[in-house]
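All protein chains but one are shown at their positions in the complex.
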Amino acid sequence: MRMSEKPVVQIDHAIHSLGPCNYPSPFPLTTRAGLRTTHFVHDRAGVALDSAPWEGSEAKPLLLERAGPRERLFFNPGVTRVAIVTCGGLCPGINNVVRSIVLELSYRYRVQSIVGIRFGYEGLDPTTRLPPVELGPEVVNRIHKEGGSILGVSRGKHEVSRLVDQLVQDKTDILFAIGGDGTLRGARDIHQEISRRGAPIAVVGIPKTIDNDVLFVDKTLGFDTAVEFAREAIDAAHVEATSARNGIGLVKLMGRDSGFIAASATLASDEVNFCLVPEVPFRLDGDFGLLASIERRLAQRGHAVIVVAEGCGAALVGQDSERDPSGNPRYSSLGSDIGVHLRGAIQEYFNSKKVQTTLKYIDPSYMIRSVRANATDSILCDELGRNAVHAAMAGKTGVLVARIHGTFAHVPLEAATLGRKRIDPDGEYWRSVLESTGQTPLI
Amino acid sequence: MRMSEKPVVQIDHAIHSLGPCNYPSPFPLTTRAGLRTTHFVHDRAGVALDSAPWEGSEAKPLLLERAGPRERLFFNPGVTRVAIVTCGGLCPGINNVVRSIVLELSYRYRVQSIVGIRFGYEGLDPTTRLPPVELGPEVVNRIHKEGGSILGVSRGKHEVSRLVDQLVQDKTDILFAIGGDGTLRGARDIHQEISRRGAPIAVVGIPKTIDNDVLFVDKTLGFDTAVEFAREAIDAAHVEATSARNGIGLVKLMGRDSGFIAASATLASDEVNFCLVPEVPFRLDGDFGLLASIERRLAQRGHAVIVVAEGCGAALVGQDSERDPSGNPRYSSLGSDIGVHLRGAIQEYFNSKKVQTTLKYIDPSYMIRSVRANATDSILCDELGRNAVHAAMAGKTGVLVARIHGTFAHVPLEAATLGRKRIDPDGEYWRSVLESTGQTPLI
Amino acid sequence: MRMSEKPVVQIDHAIHSLGPCNYPSPFPLTTRAGLRTTHFVHDRAGVALDSAPWEGSEAKPLLLERAGPRERLFFNPGVTRVAIVTCGGLCPGINNVVRSIVLELSYRYRVQSIVGIRFGYEGLDPTTRLPPVELGPEVVNRIHKEGGSILGVSRGKHEVSRLVDQLVQDKTDILFAIGGDGTLRGARDIHQEISRRGAPIAVVGIPKTIDNDVLFVDKTLGFDTAVEFAREAIDAAHVEATSARNGIGLVKLMGRDSGFIAASATLASDEVNFCLVPEVPFRLDGDFGLLASIERRLAQRGHAVIVVAEGCGAALVGQDSERDPSGNPRYSSLGSDIGVHLRGAIQEYFNSKKVQTTLKYIDPSYMIRSVRANATDSILCDELGRNAVHAAMAGKTGVLVARIHGTFAHVPLEAATLGRKRIDPDGEYWRSVLESTGQTPLI
Partner (left out) sequence: MRMSEKPVVQIDHAIHSLGPCNYPSPFPLTTRAGLRTTHFVHDRAGVALDSAPWEGSEAKPLLLERAGPRERLFFNPGVTRVAIVTCGGLCPGINNVVRSIVLELSYRYRVQSIVGIRFGYEGLDPTTRLPPVELGPEVVNRIHKEGGSILGVSRGKHEVSRLVDQLVQDKTDILFAIGGDGTLRGARDIHQEISRRGAPIAVVGIPKTIDNDVLFVDKTLGFDTAVEFAREAIDAAHVEATSARNGIGLVKLMGRDSGFIAASATLASDEVNFCLVPEVPFRLDGDFGLLASIERRLAQRGHAVIVVAEGCGAALVGQDSERDPSGNPRYSSLGSDIGVHLRGAIQEYFNSKKVQTTLKYIDPSYMIRSVRANATDSILCDELGRNAVHAAMAGKTGVLVARIHGTFAHVPLEAATLGRKRIDPDGEYWRSVLESTGQTPLI
């Protein structure tokens, strides 16, 4: 699906490069003369930011630099020292990326020094770190068969200069940072501090956020797998709802600022009646509000299925004065408790109306975050890992690697961290959700 | 992934339209004033055929018409008569498309006459047909939970004029044809015959081929699911290979003209050593041929995993004269038996060398074709079905609906049936496969 | 596994029978003379209640009546009227049982009148009922492909005489009651009321409780499937725990009075460090209590996985006076909130010790209850359904059908409802759990 119709920021940042590339690539693209074979990718190859223009439009398309192996390298593979760090919450596919980076570096570039930082940026901070682990093909061989991160993850802020001190002290040449919004902002800051110091260290990010909310990026790794399992949760809610008289199935899914998982799982299931996402305001009360709408649905069909993204608290608007006189919880601060809050509100509403209902509440988040990547995500992870290696070995830095309209590209970290990708309530994607659920504006 | 780097045909066909649109859309896009809401799609909205141009290129991008609901309709929904036909081999997601077409027509456009043609074009041919079945929300409600086609499928050619006679006799306004290469060529022929007769019947195709070989199309429906299960077959082959001394796992996958399933499953598994596809020639014999390459692999690592697409017979070149004196099978005619042939050749080779090996052969095709669509495919199917309805109701005809670089578009059937999408052996996608397997040219 | 080493109640109830069997079975066991074929089951065929005696023991084994088709029937199939009711919480396999009962009655016995009661006993109570639905092969054909109950379920008590009035008024001959403890006690009461009235109505129960806590019964339907999915929840918790520094995974599983799901999922996963069940008392505090034990585990291994059955509140003993001075929650009343309570206690403990931990809490219950039956459960459901039909047609009443040491038998409802099956803390099954977790007594 096409999820980000109108990116609100401009890419006016050049791709950062550490300098001239003095080493030939060992990449075996032309090993046997006379045979057709793949080509190196040239820096002038581009990827259009907007793939769906209007006929007759004269606007020059904005281009990103295409990812892929370069003919010349900045780093001398034989002496390059690489570190990999994974941060943030778990997400299917982290181990796949780690494995692909290690295999590409080891087997294709013959890099011999690769370490894994333990437990996120915490492992780069001299005040909290555990020693890193050596990584090689033997260590990573089977890790893509399981979810999680063999390196461990953590959240939390660290003093950037301390992290750079550690990188310099370890003589690290390349840092691969796998993570979401916070991680990529951290990588951007590390990159900027390195630039200030003039150190020849490449920083390359790989966007990993189960919420799929990274600007410009088609899909972040793990998103497809998350939607697959989120569909199972909705299927379960649907079975529970249809097996009870006035049965209500309520599923809370991941999505703090963007409702992509909720919306895509709704489309995949095609059995949801109300899909609530942070981007689209809704009310509980009033004739058009959620509660009355559920009541009408129960009267007509005898059951209802509701999906709510965890960040929906801020989308809850204008509480009835009767229900919310003064000191009530501010919904914007509900955080991940919006599901529990909604459950309570629905039960209270029907109790007050003396309508007997059976509500089942499902919160599958940690069962989803920890599963193995499905095939589609495994391919994505593999290509992200390998393209990140190509970028870093050619001296690209301060970039993330991402698939955009089907092609892998380099995106400056400064640009990617200017905001978040969100569902456009006017766009085609949300229209599909509305067609699937049949829901009217809940406001 | 980006699979079709260089489409070899030009789209110089205009989109066919049955005529002026005299009916307003009942589509509820603006039901409540003052609210932000989704828009109808304008006919001048486009989708770029090439989303990855070179920087500085002055070439004007070719555009396709964007899919989506139109503000004005050619058909009057209340009296429109619709038929749906599914043809060819099974593929995950057929029922999802049928269901989405029926639900969109029924709930959103309020069309009341929808029938399902039984067993493919056979059900439109007066000499072979069974009566069609009435379709409505109750009938299709649960069908997306299972694989297969509730309408039934068939292969085989039928006299086009007889099929059009039947459509005219049934007073059909819209025919949705869900199928692959043969089906879409059939739809094109039916559309052309209808045009010749000047009949106001819309023909809209939905590309369904598990091989993913339809020109211009990102992915055909069912492909992602097929890759998911193909990966399981490869995982099984890998387990068998590593559990035996000199173990060889050989997996034959779908792909008559294009090796996309074999290649993508190879990437998803990341444990394949040799991936054979119709687009890339290979030899069995000789120092660089497959057999000697397997032998080297066994000597080094003790096991090997091989994936072969069923259409690889034609890619087998230059048989050794010793092995193939005169009357041998022509490999181009091996059809789906290439797996059995390879198994025999490998066993014979190692027997003749007195090397003890254990070969396990896996052919999972019919277990893959019949499964339920995964979440990603379910979303694709849902959007294809709904966009096909939008196109037909607006009088578009002779088109297929497809996702191109992430956006849904209309593609003229004449253009889409000019050839097949194939892996570009010089392109990025095949390069990823080579990086994953580490295989050298087998020739 | 062998779960009920020492049933604490004696079976001193005879099997109830409605009377002499005047009709020949239409069951096609001997359709063609001279061939070896299966036999009808004789009423004197037994099933031993204790299959693991001591050598030299002289005790006469207690026998149950073996289930299976009888040569003579009490009911005349052509005019028999059957009703099926499903009650209690959802459980994988309910639809399978309904389907097997209907298919066996329709295809094998040629019974023509079968109805499904809507939403449990509520549908038998004239004050609350919706009309029953007609059931036949066409209706039930595909229902075993999905979880839930097509008839709907409910909990809650109903006046027994009203239910029997309705049965009598509907001229029901046979009532099949599929459900757990409450349902079976309800069936027993209905049976006793019918007996008091001398009505010739057979009542046959099928034990369905996801907790697996029905006396004498090897496994209740859905239990195997529940364990399969509970293992996935534990796997997720293990991935989360090992991916964080001092990571703790806490999984709450079903089990109000008996911890079979928690214990079996622990064995199946083999990655649990602490398994808490209602049958085995434990403390939070003290040197040997859970909290200090987790702390030791974290110090040694860096992560811990804990499984708790929902009914464990009552097993929590002797709170430290310091922590629990006066008005604390009584743990025996914690109900399904024991997981939330434990999460709080663990977090508070480590916070107070200034030990940084990351705890992920998983409660998969409604995702488990609603899934489709796995193969093993499907077989069990099929055989339960068919044997229930055999029993009822032969006039057995006041019984449930169950598999005992691998053979199907009739158990008087009076005996089966005398108590619940529980884990024997001295027995082999719990010893296996202790060997798997390595946990010491937490007390």
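Labels A, B and C are assigned to the chains in the order they are written; within every chain, residues are numbered from 1.
In this section, contacts are C-beta pairs under 8 Å (C-beta built on N, C-alpha and C of every residue); 3 or more make two chains touch, one makes a residue touch a chain.
Fair warning: this is a prediction, and the values are worked out from it, not measured in the lab.
In the full assembly, the chain not pictured is in contact with A, B, C, by the touch criterion defined above. Among the residues B:V203, B:I362 or B:I379, only B:I362 touches the chain that is left out of the figure. From the set C:I201, C:A265 or C:I338, the residue in touch with the chain omitted from the display is C:A265, counting the whole complex.
Residue in contact with the omitted chain (choice from C:E146, C:E228 or C:E295): C:E228. Where chain A meets the chain that is not shown, the touching residues are 142, 145-146. Where chain C meets the omitted chain, the residues involved are 1-3, 28-29, 31-32, 35-39, 41-42, 44-48, 51-56, 61, 63, 66, 68-69, 96, 99-100, 104, 107-108, 144, 218, 224, 227-228, 230-231, 264-265, 267-270, 288, 374-376, 378-379, 382-383, 386, 403, 405-408, 425-428, 430-432, 434-436, 438, 440-441, 443. Looking at chain B, the residues touching the absent chain are 90, 118-119, 122, 130, 146-149, 152-154, 232-233, 235-237, 239-240, 242-245, 358, 360-364, 366-367, 369-371.
Rule of thumb we're sticking to: only the chains that are shown with their structure count from here on.
Under the stated contact rule, the graph of chain-to-chain touches is complete, every pair of chains being in contact. Legend note: the chain whose CA centroid lies nearest the centroid of all displayed protein CA atoms is A. Taking each chain's centre as the average of its CA atoms, chain A and chain B sit 28 Å apart. With each centre defined as the average position of its C-alpha atoms, the distance from chain A to chain C rounds to 41 Å. Along chain A, no residue makes contact with two or more other chains.
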